[in-house]
Each structure stands twice: as C-alpha cells, then as structure tokens.
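The complex appears here without one of its protein chains, the remainder shown in place.
Let's turn to chain A:
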Amino acid sequence: MEICNSYSSSSVDSTNPSPSEYSVNLSLSLTFPSTSPQRARKQDWPPIKPRLRDTLKGRRRLLQRDYDTCLFVKVYMEGVPIGRKLDLSTFSGYESLLENLSHMFNTSIICGNHRDRKHHVLTYQDTDGDWMMVGDIPWEMFLETVRRLKITKPERC
C-alpha cells in the first residue's frame, strides 16, 4: 500500500485551509472517500470541548450582529395603547430581558414555563408572523427571529 507523502510539502502555505480540506490533503489510501459528509459537518479542530466551541460560536454571532443591525423591537403591554421600544442586543439572555421589562412596565412578567394566574406572560411575534411564547428556543436563535414583543394577560395563554 502506497503512502502518499505529498501532503507534507504541499501543506506549508500561507492560506488557512479549512479542516475539511486537510482530509483531502491527507488522503493516504484512496479506496474510500476521505471527506465524508460527517467530517465536513463535525467540528474536530482545533481540539476544544463542545461547550467552549458552542460558546465561542454564539459569541461570534452576537458580535457580528453588533456591527450589522440594531435589535430595537416594539413592546406592548396588553390593555395599554402606547408601546415602548427596546434594544434586545443589550441583554445577555431571557433572565435579564424579563427583569428589565418587569421594571419598565412595573409588573411581574415571566416566560411560558412557569405559568400561573398572577403573572403576565411574555410573547413575541416571529419572522413568520406567528405569536409564540418567549423562552422556548435558545437566546441567540430568539434574537434572530423576534420581530416584536407583547406582554399578555395570564388567561390568554
């Protein structure tokens, strides 16, 4: 079985190849595909643990957003005709969003999971136009789909 040695000379270049390219360069035996779809999808370089990788990716998305778009959305409280505007990019997550809204509207507001008669519930309208309960999806994903917020009376949910 021939061992392909060309990778060691071809690899020292100034561009940064992506991990999937390495598997092509290092294809030592060509009787099976070395770039399986899984290799391209799965992130295994640099060798950092999944949680750190996810955190870094999430952070990158947020940083990019700071440069591109504002995240000002309208917020209405049910029964109150005049709404407010809020920049969602200043919050780190659902917890801080709820705290802030609770202060802003002077009432207790919660996410969908712990419903009871006393608290208002926060809902949002997504890019499809549907009204959904806040809190079900990861924060970063929420920021990408939220269009406006509504604080609803408990009975409505």
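Convention: a residue touches a chain if its C-beta (ideal position, glycine included) is under 8 Å from a C-beta of that chain, and two chains touch if they have at least 3 such contacts; residues count from 1.
Just so we're on the same page, contacts and distances are computed from a predicted model.
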{"item": "Chain not present in the shown complex, as UniProt names it (candidates \"GRR1-like protein 1\", \"Vacuolar protein-sorting-associated protein 25\", \"Phosphatidylinositol glycan anchor biosynthesis class T\" or \"Cytosolic Fe-S cluster assembly factor NUBP2\")", "value": "\"GRR1-like protein 1\""}
{"item": "Options A:45, A:72 or A:131, residue touching the unrepresented chain", "value": "A:45"}
{"item": "Touch criterion as defined above, residue of A:57, A:74 or A:153 at the omitted chain", "value": "A:57"}
{"item": "Residues in chain A touching the chain absent from view", "value": "1, 3-5, 7-8, 11-12, 16, 18-19, 22-23, 26, 28-29, 31-32, 34, 36, 38, 42-53, 55-57, 59-60, 90, 92-93, 95-96, 99-100, 113, 138"}
